[in-house]
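Heads up, one of the protein chains got dropped from this complex, but the rest are sitting where they should.
Showing chain A:
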Amino acid sequence: MEKSESTKIDVVETNKERKGKAPLLGKAPVVAAAVVHAKGGGAKRGIAIFDLILRIAAFASALGAAVAMATTEETLPFFTQFFQFEASYDDLPTFTFFVVAMAIVVAYLVLSVPFSIVCIVRPHAVVPRLLLIIFDTVIIALTTGAAGSSAAIVYLAHNGNQDANWLAICQQFGDFCQRVSGAVVAAFVTVVILIFLVVLSASALRRHH
């Protein structure tokens, strides 16, 4: 009986010693990897917070552009016997496209805020960031399309074109022109912010190793 007890104790001790040694050897690289993981997480969280702030700024700019274009309506104080001189955004189909496109961009930016918050809460999640990058790129294309086409029409309205015999209508509708030009500028600001957002998401996607 004594022998069996002593052997039992011996076995237990050696087991404990083995258990005590092996994790110590194996823990060091695990701890180092965990530290790098946590540091990467901190930086990614900071990037995600900045991403959210920029997204709200882009939303404000896009909303300003859409509203500024949609509320244009100028009526000149003189009129002939047949019609009244008025200008609003739906007189030019390009401006109608601008309002619709900016409305879509505003809706997208509002819907993407929860994804951004998910990226803040879980800094190492890959799928939300990937989704944000791809949809942000598509929205860049849409916004630049709306802004570019309206910029071409605004340029034409300011300068006219002699070869095509197109008159510069800004000379008559001054207030309308200013409003519309301001909306185009706001749309281009949105584009710049969106490009920055894509680069941020890309830099947060990389794996720290």
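Rule of thumb we're sticking to: contacts are C-beta pairs under 8 Å (C-beta built on N, C-alpha and C of every residue); 3 or more make two chains touch, one makes a residue touch a chain; residues count from 1.
Just so we're on the same page, contacts and distances are computed from a predicted model.
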- Message: Since a chain is absent, check the UniProt entry for it and pick the matching name: "Palmitoyltransferase", "CASP-like protein", "Mediator of RNA polymerase II transcription subunit 4" or "EF-hand domain-containing protein".
- Response: "CASP-like protein"
- Among listed residues A:A48, A:A62, A:L109 or A:A157, the absent chain is touched only by A:A157
- Message: Touching the hidden chain in the complete assembly: which of A:A107, A:V121 or A:V199 does that?
- Response: A:V199
- Query: In the full complex, which residues of chain A touch the absent chain?
  - Reply: 87, 91-94, 126, 129-130, 133-134, 137-138, 140-141, 144-153, 155-157, 159, 161, 163-167, 169, 191, 195, 198-199, 201-203, 205-207, 209
